[in-house]
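Read through the structure below, which is laid out as structure tokens, and then see the notes.
For this view, one protein chain was removed and the others were kept in their places.
When the chains are written out, they are named A, B, C, D, E and F in that same order, and each has its own residue count from 1.
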């Protein structure tokens, strides 16, 4: 199920909420069944709306709470 | 067991309580045996009753505490 | 072992204590070997004894600390 | 190993310490290899020595820290 | 590896440090590959050096941080 | 997926964010499918930008939140 949704989000901007409250936005360039994610042009988004460039990152799947794919 | 309940809730509004206290409401459009969930038109519901639009989201199952299917 | 006890509690009122302190009471209508539970007519019970209706819910088993089956 | 010890404690009073500090005493009437426990006539024991009746309960094994079998 | 060390400590006094800071000392009378431990004549040791008798206990292995076997 | 990204980062500087907030930078000299990492010439980076030399280290994969490979 998750794989199908992530598959449709490939190459698109996704919003990721992690355990501990970190929020990350980036272009989805890879994933696997553990929800490990590869994001390009990613930024961390802070509570005040400011962002910090992260560039290309791998997110370990066990930290993920919510993935928001782009609007259809 | 969980799969059967979720199957009957397919396409209906469900309320999800996550570890850490986050509460989310959305239309169930997918799930798997890990309780990974795909919700459409979802909103986060805050303690004061206010909501914040989340749209379409994937919730990683290991964060789930309680799923409330819609009344039968 | 747990399955046998839960089997005998089927259709009866059980009290569930979750990690983090949440207490829930409801009629057991389903379960599996992970202690995922399906409760009907469930309520959350607060420290002061007040309750809040939850209706029909699925509890993800990894949150469960204690299940009290009804008296024999 | 644990199974053998629990087997010898069957039908006897055991003291259970859980993650988070909860302490429970009850008669061991069942267990499995995950240390899921079935206790009868169980009570929670508070820091001040007071107790609260819990009756018959299932304890999910992943919450267990220490099990004290009865003296041989 | 752990099994070999524990095997050599069989029947001897070991010191156990648990997650959350609890410290326990006892005679090792059993163990398995999960580091579940059976200790006899065990005591909990507090920060101020005082001890509290625990007698015979099973420690669930996932709580263990450090096991100190007796000096060779 | 993660393996492919890490493979391309082999011998290059990566930035690692761990659970609990620790940030480490080092040259990636090894990894496996659990995201266990071998870093050479690594430093811990503190909030104020100061660094502390760690040299050659193994990071246990379950602590990893984010891995930033070097810019392509």
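To be clear about the criterion, a residue touches a chain if its C-beta (ideal position, glycine included) is under 8 Å from a C-beta of that chain, and two chains touch if they have at least 3 such contacts.
As the structure is a computational prediction, the values presented were derived from the model and not from experiment.
**Student:** If I'm reading the header right, one chain is hidden. Which shown chains does it touch across the whole complex?
**Tutor:** E, F
**Student:** If the hidden chain were put back, which of F:13, F:27 or F:54 would touch it?
**Tutor:** The missing chain is touched by F:54.
**Student:** Just checking the interface: what residues of subunit F touch the absent partner chain?
**Tutor:** Subunit F touches the chain not shown through residues 18, 20, 22, 24, 30-32, 36, 38, 54-60, 62-63.
**Student:** Which positions on subunit E touch the chain that was left off?
**Tutor:** 1-2, 4-6, 19, 35, 61-62, 64-69, 71-72
Here, only the chains that are shown with their structure count from here on.
**Student:** Are any chains cut off from the rest when subunit C is left out, and what groups are there?
**Tutor:** A, B, F | D, E
**Student:** Subunit D and subunit C are one sequence twice: same or different residues at the contact, by the over-half rule?
**Tutor:** different
**Student:** Can you give the whole-Å distance between the Cα centres of subunit D and subunit E?
**Tutor:** 19
**Student:** Return the residues of subunit D touching two or more other chains; collapse runs of consecutive numbers into ranges.
**Tutor:** Only 62 qualify.
**Student:** Going by the touch definition at the top, which pairs of chains touch each other?
**Tutor:** Pairwise, the chains that meet the contact rule are A-B, A-F, B-C, C-D, D-E.
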